[in-house]
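Quick notes on the structure that follows.
Removed from the display is one protein chain of the complex; every other protein chain stays in position.
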């Protein structure tokens, strides 16, 4: 985690690159490398603030800011009209969390610990929510890909907004569920050994500054996407489904793997599944709502994103159902991820 | 349940409406409201007869008459050539039972009881049967939507009849399974507190009269479908997949929710899953066979019905696998139902 901080050097490099008109590929790489440690800092600052605000507000902050980086990148992509990139990155975040993060955690953790157990009960609630959320999110897409091919664009939009509303309400209800009516299910204390190490003031300062710089770097990143994909022949789908989620989640990913190494698979699994859940119930609806300010974006995923999403979520449920993991299971998740990545790379 | 009886007033109203040529929308609503309490009476009469006939014949009667209302409505729709409505209502009954009935039961029950447990073993047998049944039912449809687009109509029919036969044999075998070879699995006594309150004679009389009036009201209902959909711009799919199943199952639905309120989730879950199972293994094949008398109906669902069916059944299995429910799980099922309903409404 701390090692990632050295990457902060890419903040000035990327700004310099922007002014000196570096190639779009270099600019993409530099701003990506700058975002990684900033996302980490943002996460740390949010956690520090949680210690001062008490568990309820803290839990809410963690839940809301957990995917802030992806949200910021996506907003700039939305503004630039890169709808395919935005939707691919929503799908890609879920796929990446489940196949890449969970796969890497299980593989690396499994090399050091023969069998790693985790609390099925805790994981079951979120993996089952994830299943329903993805099914709900998929319905309009399945619907338009099958029955109803001549649906008017205006209808797409109203359908998307309706679904986004339903998702967002479920999100609020799930917060109410976990902070009020059923808070005991979530009583596993993830952070028992940690303590506030920053003052509240400096934590808030770090949060604000990191957010501002992430916004600037996201602007650089997004404006490099189109020229880069053209110059090196990558598809925008590949950028959206593979690259952006890795950039936005790198800090979180390293935490999950670290936890797996410490044989805390509960935390690793909860990071991967909880983060996916937030993407679908919070980030996706917010992006749909925000798109109404620019040009309305539909919630209709293409067929492959859809299948990749559904497959990932079934895998998450299968894994959760099991309650234990080993290195081979990790390798298998990684293998599915690699095959998906190769396929998208080939477009 | 008893409150529904006041709706019997809609029997004379709907008959009056028919003679005075009310608008088709009003006629649809009035006959729908008349069917709801009749279906309830039919169910009660069947249960009363069971007390006199002993558990085996009683179980058989319950299993066979459980979806009699839907069967009667569907037969009239079949006669009127409304194949899309018939097939949509088969899919809609399963979807409605699992998402709407189970969702409402879990939600309303979950508000009063923090966590509701049910016997996994009992539910597992039927939810796993449901999975296989839906897969079997889906094969010809998947087949025609993918490989074999130029299949001749005559072949569709022979394939449909063959699949219907297989389903029906499975239905008979499952009765044999539950009443003879494995009757102990089903030993949970659902009705322990109730007693025969009618004489056998009056129960039979009620059954016969209710059936006759349901048939008349179904005729009204079905003949109102086409003019109504045209006049208010609803699709026949929406009527078939959402409205008709709600009408046919309303009495059953209220029982399930009532049981959930009393914290008897076993019964609520069994009503939802058992009723779905009967629709697929008994009602659907019987409709295919009966259609041979008029104009042969294929068993080929459209792609969206198919996916909605498969998704519902996977959800049923996920829920069953868990063995407990809470209000958030109920909300999630309802949310998926609402999204499906909105999608069909938008056609």
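Lettered A and B in written order, each chain numbered from 1.
Heads up, the rule we're going with is that contacts are C-beta pairs under 8 Å (C-beta built on N, C-alpha and C of every residue); 3 or more make two chains touch, one makes a residue touch a chain.
Note that this is a predicted model, so its numbers are computed, not measured.
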Exercise for review: Using the definition of touch stated at the top, determine which of B:96, B:140 or B:330 touches the missing chain.
Suggested key: B:140
Review point. Which residue among B:69, B:89, B:116 or B:174 touches the omitted chain?
Key: B:174
Point to revise | Per the touch definition above, residue among A:64, A:119, A:181 or A:321 touching the missing chain | key: A:321
Practice item. Identify the residues of subunit B touching the omitted chain, counting contacts across the whole complex. Key: 124, 128-129, 131-133, 135-136, 139-140, 142-143, 146-148, 151, 155, 158-159, 162-163, 166-167, 169-170, 173-174, 177, 181-182, 317, 321
Exercise for review: Quickly run down the residues of subunit A that touch the omitted chain.
Suggested key: 114, 237, 302-304, 307-308, 311, 315, 318, 321-322, 326-329, 331-333, 335-336, 338-340, 342-343, 346-347
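The working rule: only the chains that are shown with their structure count from here on.
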Exercise for review: Report the inter-chain centroid distance for subunit A and subunit B in whole angstrom, where each centroid is the mean of the CA atoms.
Suggested key: 40
